[in-house]
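One chain of protein is taken out of this complex; the other chains stay put.
== chain A ==
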Amino acid sequence: MGTAAGVEARLPIGSDLDLMWVRQHVRQAAATLGFGLVDQTKLVTAASELARNTLVYGGGGTMESEHLVDGSSHGLRLTFSDEGPGIADIEQALSDGFTSGEGLGMGLGGARRLVHEFAIESAPGAGTTVRVTSWTGRPPKPREEF
């Protein structure tokens, strides 16, 4: 779905200063693509959660940002990659309240609720890649059962 216009930016995630660059980049990219204020806020918040995971649990990594087009809708795809210890139980990591660090345990599961598409690849010792995409002009995805 959608045609990629190629990788537009690759940002390092190695310090909490880099988290600010990530947030600023995502904010500007989303605004340029025509995302509304609430959708921008959701996407920047999701990016902040995922970038912090990359930094804290993955030991640092990168975020790649791509611009997608699907008909009249524009998409922003963000890919967070690290070569850290990886995640053994992805389902558990996605559940609210799960944390292996000092967070609130809302990072992964919370970020998933804030975007349209969410994919994660990880295995112990093989690092973690999280890819999220949101689109302009689309309603939020249906709520999960609580």
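Convention: a contact is a pair of C-beta atoms (placed from the backbone, for glycine too) under 8 Å apart; a residue touches a chain by one contact, two chains touch by 3 or more; residues count from 1.
As a convention for this text, contacts and distances are computed from a predicted model.
J.: Look at the options "Anti-anti-sigma factor", "Response regulator", "Spore germination protein B1" or "Intermembrane phospholipid transport system permease protein MlaE" and return the one that UniProt uses as the protein name of the missing chain.
T.: Matching the unshown chain against "Anti-anti-sigma factor", "Response regulator", "Spore germination protein B1" or "Intermembrane phospholipid transport system permease protein MlaE" yields "Anti-anti-sigma factor".
J.: For the chain not shown, which residue from A:14, A:60 or A:109 touches it across the whole complex?
T.: Selected residue, touching the omitted chain: A:109.
J.: Give me the chain A residues in contact with the hidden chain, please.
T.: Listed in rising order, the touching residues are 16-17, 19-20, 23-24, 27, 37-38, 40-42, 44-45, 48-49, 52, 96, 103-104, 106-107, 109-111, 113-114, 140.
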